[in-house]
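Note that one protein chain is taken out, while the other chains of the complex remain in position.
Let's turn to chain A:
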Amino acid sequence: MIHAVIVMNTEGKLRLSKFYNYKSPEEQPELIRRVYGALCRRPENVSNFVDSADIFGSGTQLVYKHYATLYFVFVFDNSENELAMLDLIQVFVETLDKCFKNVCEVDIVFNFNKMHAILNEIVFGGQVLETSSDEVMRAVEEITRLEKTSTNPISFVPKSVSGRFGR
């Protein structure tokens, strides 16, 4: 199964994390830091697999892909195929690209909920459920529609006001 999905930037800042086995808030930063430590050492144009037995337990490895300023990382065990996981990263990134029209790091930073919604359609409870980005888009759009139709009683407060006072 897939143990974790992590998106972080090339400076090690976390952008998205999902652990399919509970990790406490104390454990998480350490795991992320070690994943980053393993990734940032690797030169360009080398294979995308890293043994993560010392980070996520024996039998696990991680596959990563480096896009612009971001690392996309999937942690998995011996019930998954290495190359299939590599394809899955591709599916995930393609879907993000379709959703955000040329996805960049800022999109991922500001769309925390949407990111999770997309990921939940592709990987569910550590299992790969969907590999077609069109299907994922359809499901995510349905959720967005559903959330928009539910009326917000305080929507009369302009966004700009709340924004200005927030700073």
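Basically, contacts are C-beta pairs under 8 Å (C-beta built on N, C-alpha and C of every residue); 3 or more make two chains touch, one makes a residue touch a chain; residues count from 1.
Convention: contacts and distances are computed from a predicted model.
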{"item": "Chain not present in the shown complex, as UniProt names it (candidates \"AP-3 complex subunit delta\", \"ATP-dependent DNA helicase 2 subunit KU80 isoform X3\", \"Large ribosomal subunit protein mL64\" or \"Rab GDP dissociation inhibitor\")", "value": "\"AP-3 complex subunit delta\""}
{"item": "Interface residues of chain A (partner: the chain not displayed)", "value": "1, 14-17, 20, 22, 24-26, 28-29, 42-43, 45-50, 78-79, 81-84, 86-87, 109-110, 112-113, 116, 120, 124-131, 139, 142-143, 146-147, 150-154, 157, 159, 161-163, 165-167"}
